[in-house]
Structures are given as structure tokens and as C-alpha cells.
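Quick notes on the structure that follows.
With one protein chain removed, the remaining protein chains of the complex are shown where they sit.
For chain A:
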């Protein structure tokens, strides 16, 4: 047990969907105040994260029978969107934590569920050590797990480990000799686990998405779950992982659009417009109209994606999971599109003065460009089209 993990954590327990949304709005208003400063100084949001997990929002998907609120995925997406509109780094950090909670639900033993869901309701945060930058593709793992009679040993190297630096427990993906993926829940101060704060991307700067090395890390067998089962069988885990991505990007778009309107109100009139104020410019007004309907269209599809996931959770089979994958892919394409568009139009409508360094408005575009790279939208068009044209169900993995 780590020093921090030994500390008794006492998070608030959220009881309903409505409460989750209300708490998210309250937190977002506070997170927005220093979001720009944190980005500029790359100041990691340590205090904000403590407040975030103490609010109970990191436990809202724990099912009712384990003491949580078991909120809908419409609500999960809404919460992540609201937080991301204020600070998209903070919105992204719980991404893998929430994904892991579903893998626990799908593949863990009853005892493991009680233990880890209990921890989450107390306010413990899971990070992640999933992706590897040197493997052949995003779904290939070189990190190994070897099982002994009562322990397992994990060795490997991870990258893009969002949340690991601030986590109390770091779930790590590793494969056995049959190339089946397992997740080991590793205490943050477990010998052999090193988290490196090496993320220096130009966007999502305060996610601390650096690296993790696993050097002869030993955990009890009770800390390992057979994660591959979440994809061997049809489950909603892929769509769950994806809807959080889409919600972050939708949040970035919402935040950028609000900022655009704020600055467009103060812009100078163009000389040929014959107007006294920038906000009277008919072309600027229409451009705002264009962003507005596209944001609302994205939000509407995000909601449909949440509903499709809820349906797949209620009745998981090949068809419901495929449908959820397809609708989430629509949300993913639309959110990437509008996040990039809104964060770029911001400057067009606010004028040259808006690029001054003191405003730091480029953070919206930097965040949009960085986070929308998580998995390429070009393959989502293909996924959707292949289902429509050829009836091919999407491949099941964490990116669909």
C-alpha cells in the first residue's frame, strides 16, 4: 500500500444523474478560472484533481448494487463535456479510469468488484499504463505478464499514460504467452513501477500523459483481471472508451464557441461593412450561426451515442454493441470536426488582436488538435460506411 493509498479517502457519493450534472457545472465554473494559467505554465492540476475526485464524479458509473449511482452514459458524456469545456486536460484525465471501471464490471470476480468499486467510491483514482509507443500498432502490446502460484510479474514500457502520475492505483495492460491481455492493478508506490512526467505535447498540456516503466513489478493474483474477455465477447467497453473521447472534443468545441462569442462581441468593424461595431457584421453573425448548429448537432449525436451504450449494457450482444460502436463513431467524427473548426474560427471572428500571447486563446486549438489525434477520424467514416453498405460489424477493441 502506498502512503497516499493508506490515507483514508472520503469522497462524496453522488446519488443520481441530475446530481452528477449539477456537481459537474459547479466544478467546471471553478476549473475555468485558472485553466489558461495552468496551460501557459504547464502547471499540473494536483489540487483540482483532488477536488474533482472528492466530488464523487469519478465514481458515478459504479453500479447501484455496489453502492454507486450507476448513471447513464448520456450523463457520463455530459459530465465529461461540461468539465472539458472549462479545462479539457481535466476532462481527459478520468478517461481511462472510467474505461477501467467498465472492464472491472465485465471481467473481474465478485470479490475484486467489491474491493475496487469500494476504493473508487472512497475517492481513489486509477491512472493507466495501457498504450505503448514502440509496439507495431495501438492494439499490440509488448509488456509481459507471467503468472506464479500466488503472484504475477509485469515487465514493460508504456507511453501516453494519462492520469498515471496523479493516480493512487495504476492499472497496466500486459499480455501472457498466448497474447491475451490482462490488467494488473498496481499500487502507485509498488517497487518497480516508475511514472515519468515526460509529456510535452503542445496541447492537453496538463494531462501529464507521460511514460510508465514496469520493471519486475509483482502483484498478488487478486489484483489481476482477464481484460481480454471484455473484447472476446461483445461488450460495450469499446464504445464506452470512445464516447469519453468524443465528449472531451465536444467540450473543447463548446468552450471555444463561448470564447468566440465573447471576443466577437468586442471585435472592430471591418472597413467595408459600413457598421459601427464588429458584432453587426452580417458575415460574422452567420458564421456564429454555422458553429451553433454544428455544435448542437454534435451534442445531439453524443446523446444518441450514450443511449446506444446504455442499450448495449442492458442487453449486450453482437448487434447492440455494433450499433453502439457506429453511433459513437458518428459522435467521434462530428466532435473532432467541430472542435477543430470552432477553435480556428475563433480567431477569424475575433480578429488579429485575438492572437496576442496574453490571451492564450490558441490553447483551444492546441487542445483540439492534440486530443482529436487519439484515434484517426478517417477510419470512423470507414467503420460507419462499412456497416451501412456491407453490413460489416465494427472490430471490437478499445478504439471502436
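Assume a contact is a pair of C-beta atoms (placed from the backbone, for glycine too) under 8 Å apart; a residue touches a chain by one contact, two chains touch by 3 or more; residues count from 1.
Note that contacts and distances are computed from a predicted model.
Selecting from "Fe-S cluster assembly protein SufD", "ATP synthase subunit b", "Acyl-CoA dehydrogenase, C-terminal domain" or "Sugar ABC transporter", the unshown chain of this assembly corresponds to "Acyl-CoA dehydrogenase, C-terminal domain" (UniProt protein name). If you put the hidden chain back, the residue from A:57, A:333, A:346 or A:361 that touches it is A:333.
Which of A:27, A:383 or A:398 touches the hidden chain is settled by the complete complex: it is A:383.
Checked against the hidden chain, the listed residues A:47, A:271, A:286 or A:314 yield one contact partner: A:286.
When the whole complex is considered, the residue among A:30, A:64, A:134 or A:296 that touches the unshown chain is A:296. In the full complex, chain A contacts the hidden chain through residues 261, 264-265, 279-280, 282, 284-290, 292-293, 296-298, 300-301, 303-304, 327, 329-330, 333-334, 378, 380-386, 388-390.
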